[in-house]
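The structure follows.
Note that one protein chain of the assembly has been removed; the remaining protein chains are unaltered in position.
Order of writing sets the chain letters: A and B. Residues in each chain are counted from 1.
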Amino acid sequence: MIGVRCGVCEKTYFPPRMICPDCGRVSIEKMERFKFSGKGTVYSTTVVHEAHEQFEMQKPYVIALVELDEGARVLGQIINCEPNEVEIGTEVKSTLRKLGEEGRSGIIYYGYKFVKI
Amino acid sequence: MAIIGAGMTEFGELWDYSFREMGIRAGLEALNDANISSEQIDAMFVGNMSAGRFIDQEHVGALIADYAGLAHTNVPSTRVESGGASGALALRQAYFSVASGIHDIVVVGGAEKMTDIGDAEMRSIQSAAADQEWETVFGATFASLFALMTVRHMHEYGTTREELSAVAVKNHRHGALNPRAQFRREIKPEMVEKSPIVSSPLRMLDCSPVSDGAAAVVICTSEMAKQFTDQPVEILATAQASDTLALHQRKSITEMLATKVAARRAFDMAKMQPKNVDVAEVHDNFTITEIMAIEDLGFFPKGEGRKAAIEGKTAIDGEIAINSSGGLKARGDPLGATGVAQIVEIIQQLRGNADKRQVADAKVGLTHNVGGTGASVIVHILGAGP
Partner (left out) sequence: MDEGIVSYGAYIPRYRISPEEIGHIWGLDGASIAKGLMIEQKSVAAPDEDVATISIEAARNALKRTNVSPQKIGAIYVGSESHPYVVKPTGTMVAEAIEATPALTVADYEFACKAGTAAIQTCMGLVGSEMIEYGLAIGADISQCAPGDLLEFSASAGGAAFLIGSKDIIARLDTTVSYTTDTPDFWRREGQIYPSHGGRFTGDPAYFKHILACAKMLMEKCGTKPEDYKYAVFHQPNGKFPQRVAKQLGFAKEQIATGLLVTKIGNTYSGAIPLGLSAILDEASPGDRIFAIAYGSGAGSDGFDITVTDAISEFKRDAAPMVREMMENVKSIDYGTYAKYSRKILLAEE
């Protein structure tokens, strides 16, 4: 997970931004490439029972807001555990999984999901 | 600025009406109510979120102008979009066009036809108001984003399952009194809690339905309004605010900052305070959204909003009537039409035409319309005319 850190106020952002929302213009050209460890804590969580077409096969699944150790917050699935094993405060780590595909003959796209640690 | 006419279709699964038919019906009712003819209309603004995906139709500004029988006057017609707040934003754009002096009489419409497609596809389209790249792509549905807010709200303020249910129960009770509402039957809290689970802890009856419908109002300057009606409704304030598209980029997810900012701007413009408001239509697309809204708008302190419905404070005869129409929950939520339908309800309340839903002595009303998970919020304050 590669985001940025503001060279002025040190706040981290994911996904990467060109301007720090807090610092404004002074941060242009000062946003540094920042690699997150992938570790974080669950900030909020829900179990999705009614899903979009692409995700029908996975339900029920856990969607959570994860606060990464370095500060930024992201949204992702929590996998490899029972849905009721995830709550606010649960520690997780990112891993790479298939997110979906553009139909049976289209491109497959991959991204991060989180596992309980 | 004043509103001189209002109209709307009933909301629901309108299998027999097409998109254009609904738009016309609402428009005609508003024109009749305003007692004006189509030649007098200078411009139209149409709020619509996603006709392109729901019915494969874009360019709806032109479509509605055409089918409203206004095409022969070559009326300028503009489609306005900001997710679920498209209806209120259309009113705001109309307000500017009249305030600028360029147009005198403007029709504002809102319409959405959502039932021509399947459920899973509908959910995909609905979530287009969220962040497709960083939320939907991971499997977040629109409901799941509000569920995340609910879980956090319960964690930070102790909001309970019963308090959420009470919002749905209250709004259905109001809806039962509204002949244009999608749901006209009361429900019990147990029904909410036993309804199918959508995204924990939100259940089906915590969520507003899929609806078809259209609503319309006619606006002009307060001065000109006197020619048409002795019951004009004044637009005391129009305000708008934005926030991050994605939920995870907000500072707090137990409030909508855009609501707080838009409310402040609206009250400043109207030179009023929350306690001056008698009746309000707030964006209860989910039960939690009403709870957060009445806090963010300043009607209840943060953390106290959850008790309001269960304690009867937001009933028609309560401290402040919230969603006397039934809200999005019971009246229905055709995405682009909702913002205008909220205005229509306040107009009826301020004119004393709300029948069984009438809030006693309603003088000031407020509407609150949200796009996405709070990325756009538009607030209007209306007052009964002289």
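One rule holds for everything that comes next: a contact is a pair of C-beta atoms (placed from the backbone, for glycine too) under 8 Å apart; a residue touches a chain by one contact, two chains touch by 3 or more.
Note that the structure is predicted; figures quoted are calculated from it, not measured.
When the full complex is examined, the chain removed from view is found to touch A. Interface residues of chain A with the unshown chain, by the touch rule above, are 57-58, 79-80, 95-99, 103-104, 108, 110, 113.
Simple rule for what comes next: only the chains that are shown with their structure count from here on.
As a whole-number value, the distance joining the C-alpha centres of chain A and chain B reads 32 Å.
The part of chain A that touches chain B in the complex is made up of residues 15, 43-56, 58, 61, 63-65, 73-77, 88, 99-100, 109, 111, 113.
Here chain B touches chain A in the complex through residues 119-121, 123-124, 127, 134-141, 143-144, 147-152, 155, 196-202, 246-249, 253, going by the rule given at the top.
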